[in-house]
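Partial complex: the chains shown occupy the same locations as in the complete assembly.
A and B are the chain letters, set down in written order, and residue numbers restart from 1 in every chain.
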Amino acid sequence: MDRFAPEMQACIDECLRCYQTCLGMITNHCLRLGGAHAAPEHIQLMLTCAETCRASAQIMIIGSPHHKRLCTDCADICENCAAECKRIGNMDDCVQACRRCAERCRKMAA
Amino acid sequence: MDRFAPEMQACIDECLRCYQTCLGMITNHCLRLGGAHAAPEHIQLMLTCAETCRASAQIMIIGSPHHKRLCTDCADICENCAAECKRIGNMDDCVQACRRCAERCRKMAA
């Protein structure tokens, strides 16, 4: 198999890690805490971040030159999610995964 | 259930229709025709268009305000796919589905 370039593989890895963190925390963490963590707007943002990371990874895996578009969106949405998770607190794993993913996506989109 | 606004439901419908057309034609049509229809670049574009439509629909269904970003990407990628399918010919269903989806996504992103 013709492998992915190392920077692209690293970006796919971060996207799939952020996807797992955002989606997994919804039912395993946020809904158990309740309050602001279970607000519709917070869960919408977590689900949106998870899906955008998943789709960005898929476009890179397909090998499409359109990945730059998805990576730009992904970087912006991850930064938004990191900021919101920082604000409500007790979401450190998500803040970290989103920031790492945003950084990698920004480089891929350049 | 609180239903989607009519324009959003129409956009979700077109995204899911275009997703079905692009993904379904890969194995049921393009790979059977062979030649330019089975070129890696053409299949990459069809898979990318299908995934972007699928993800845009998902972000609208989630109810996230970030849908405008995905809809803009989706409109651009659908227009690219329609133009490429028009160019290689014998892809009328895909050209039509992509154009309709692009038009709806453009309105949602406005």
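Simple rule for what comes next: contacts are C-beta pairs under 8 Å (C-beta built on N, C-alpha and C of every residue); 3 or more make two chains touch, one makes a residue touch a chain.
Given the structure is predicted, the values throughout are model-derived calculations rather than measurements.
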{"item": "Assembly copy number, counted for this structure file with 2 shown", "value": "4"}
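The rule is simple: only the chains that are shown with their structure count from here on.
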{"item": "Centroid distance [mean C-alpha coordinates] between subunit B and subunit A, Å", "value": "23"}
{"item": "Subunit B to subunit A touching residues, read off their complex", "value": "40, 44-45, 47-48, 51-52, 54-55, 58-59, 62-64, 66, 69-70, 73, 76-77, 80"}
